[in-house]
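What you see is the complex with one protein chain gone and the rest in place.
Think of it as A and B in the order they're written, each chain with its own count starting at 1.
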Amino acid sequence: MALKLEDVGRIAHLARIHISPEEAARTLEQLNGIFALIEQMQAVDTTGLEPMAHPLGGAQRLREDAVTESVDRDAHLRNAPAHEGGLFLVPRVIE
Amino acid sequence: MSWEVVIGLETHAQLSTVSKIFSGASTAFGAEPNAQACAIDLALPGVLPVLNRGAVDRAIRLGLAVGATINRRSIFARKNYFYPDLPKGYQISQYEIPVVSGGHIRFPLGDEEKVVRLTRAHLEEDAGKSLHEDFQGMSGIDLNRAGTPLLEIVSEPDIRSAAEAVAYAKALHALVRWIDICDGNMQEGSFRCDANVSVRRAGDTKFGTRCEIKNLNSFRFLERAIEHEMARQIELIEDGGHVVQETRLYDPDRDETRSMRSKEDAQDYRYFPDPDLLPVEISEQWIESVRAAMPELPQAKRERFERDFGLSAYDAAVVTASREMADYFEALVARLPSEPKLCANWLMGEVSARLNREQIDLARAPVAATALAGLLARIADGMVSGKLAREVFDAMWSGEGTADEIIDRRGLRQISDSGELETLIDGVLAANAKSVEEFRSGKEKAFNALVGQVMKASKGKANPQQVNDLLRKKLGG
Partner (left out) sequence: MTQLHLASVAELGRLLASGEISSVELTRHFLARVEAHRELNAFLDVRPETSLAQAAAADRRRASGESGPLLGIPLAHKDIFVTRDWASTAASRMLEGYMSPFDATVVERLGQAGMVCLGKLNCDEFAMGSSNENSAYGPVRNPWDVKAVPGGSSGGSAAAVAARLCPVATATDTGGSIREPAAFSGVTGIKPTYGRPSRWGMIAFASSLDTAGLMTASAEDAAAVLSAMLGFDPKDSTSVDRPPEDCIRELDRPVAGLRIGVPREFFGKGLTPEAESAVRAALDTYRGLGAEIVDISLPTASLGIPVYYVVAPAEASSNLSRFDGVRYGHRAKNHGDLADMIKRSRAEGLGAEPKRRILIGAYVLSHGYYDAYYLQAQKVRRLIGEEFQRAFQQCDVIAGPVTTGEAFDIGAKTADPVAMYLEDLFTIPGSLAGLPGMSVPCGFGPRGRPLGLQLMANHFQEARLLGVAHQFQKVTDWHRRTPAGVAATNP
């Protein structure tokens, strides 16, 4: 099944990537080429197969409840595009 | 036309772990902005989550307390959406298989006992906070809360009124505190509800379109928001409109709900199993060790208090309203095994009234259960009258000492010695010849006046029953 231009717009919005109309058209063509490749796997009968989310399987290892991290806030803020009073600044959040 | 409201609650209980759900940063409240947001909480490049056993432990505890199924294998998934207080661009949550499935909450509503079924309870991480004070026209992001463990407890749409929603939320609030998985501090956001509200015409079997009201952090707001939302939906439908499924925010200042446009377009969350986290396996042994450490639950305790101590259903319910209350009561009864009713009355009466008046928790009450037991013992053995006991209690509350010390120091010991009482009575009879005369001529009222005089002469310390007996004997003799 081929993607349409509005699919590109929809997923670009979901992924929060600004995309110009020209880029969207070019992207559509590329994605359809890639999905033509991907569609090959649809022919496989996978009835009854457990999805493999992880190559080794097994159970999750947990940690004990203990405070082990100390925070170097200045080191974190040094990489911030904008900050003030220890806060990361962003354009106004509207709820 | 009559309407029925259908409500389901999603409650976020912040779990009382010392560290975050996927990082070793502290969960303590009130630190400087971002001072408790470590590399993992900030989603710096290269970091990975490692799940806190304490969070799973608490989820199991809730599951056992509500009679739910603990899933032996549960999955963490990523819920993908962009928000500046969500550092990874996804929230680690549970989607297909949560830790806890099913269960129910039982609670009284008026004279009825209600049962609300639970759908599930799942673990997830909290987000940070956006602060809207003006920073050069920008918002500030504080990620201290990001990664705090939450247990989201989802009810079935079994609730049929705002009052029932509040009663359910209160019962759940009491329970999470009872089993010590959440501090229940609503001001700090440790316990908050989202309400799914829809309305339908009485008799309809299909649910109406629901709206989700987010982040109700007080019982009052919960009640107001539901009532407002019901009214809004009913009015909308009666005016020929229809309800649009959406997320709404309750504004306590204006007492209304309004649409949260910012969340509208983020509905495709693209959940998938988190590849950083394998399935969580919970062994039978683990479940049993949690069960073994579980305190007696409120309902069991309530039934036991009625059965073993002869408390009324009402008293038993009040005394088990919180674990602190029940523990206090049991500590009292342990010292006064023959006086459970006296213990309950004092706890529900004097103690609760003082706590209420001073707005403090039982845990911080200046009169501990052992100290109060000392006073109640003196009431039980007749050493102090019920009336004077209140004075003693007030003195104890002010830190003046133990019951016995105060009774002695203030000379409040009840006079039960017949010799002493007879001397008192003789004095009163001699000074009140007129009353004696009246009594003898048949005026029963005069007897009560004489008793009053004796009590007054003893400064309230005379044992009233004894005074009665002695007086009658003397007058009759």
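One rule holds in what follows: a residue touches a chain if its C-beta (ideal position, glycine included) is under 8 Å from a C-beta of that chain, and two chains touch if they have at least 3 such contacts.
Predicted model, so just to flag it, every value in this text is computed and none were measured.
Student: For the chain that does not appear here, which of the shown chains does it touch in the whole complex?
Tutor: Those shown chains that the absent chain touches are A, B.
Student: So which of B:E235, B:D268, B:E358 or B:E437 would be touching the chain we can't see?
Tutor: If we include the chain that is not displayed, B:D268 is the one touching it.
Student: Where the complex has a chain not shown, which of B:A39, B:A163 or B:A331 is the residue touching it?
Tutor: Answering carefully, the residue with contact to the hidden chain is B:A39.
Student: On chain B, what residues meet the omitted chain?
Tutor: Looking at chain B, the ones touching the missing chain are residues 39, 42-51, 78, 80, 82, 84, 87-90, 139, 141, 143, 268, 270-272, 275-278.
Student: If the hidden chain were put back, which residues of chain A would touch it?
Tutor: Residues in contact with the chain left out: 3, 7-8, 10-12, 14-19, 27, 30-31, 33-42, 44, 46, 49-56, 60-63, 72, 75-76, 78-82, 88, 90-94.
By definition in this document, only the chains that are shown with their structure count from here on.
Student: Express in whole angstrom the distance between the two chain centres, defined as the mean CA positions of chain A and chain B.
Tutor: 41
Student: In their shared complex, at which residues does chain B touch chain A?
Tutor: Residues in contact with chain A: 17-19, 23-26, 32-40, 42, 44, 50-56, 76, 80, 82, 84-85, 130-132, 135-143, 249, 260-262, 265, 268, 270, 273, 275, 277-281.
Student: Once bound in the complex, which stretches of chain A touch chain B?
Tutor: 13-14, 16, 53-54, 57-71, 73, 76-77, 82, 84-95
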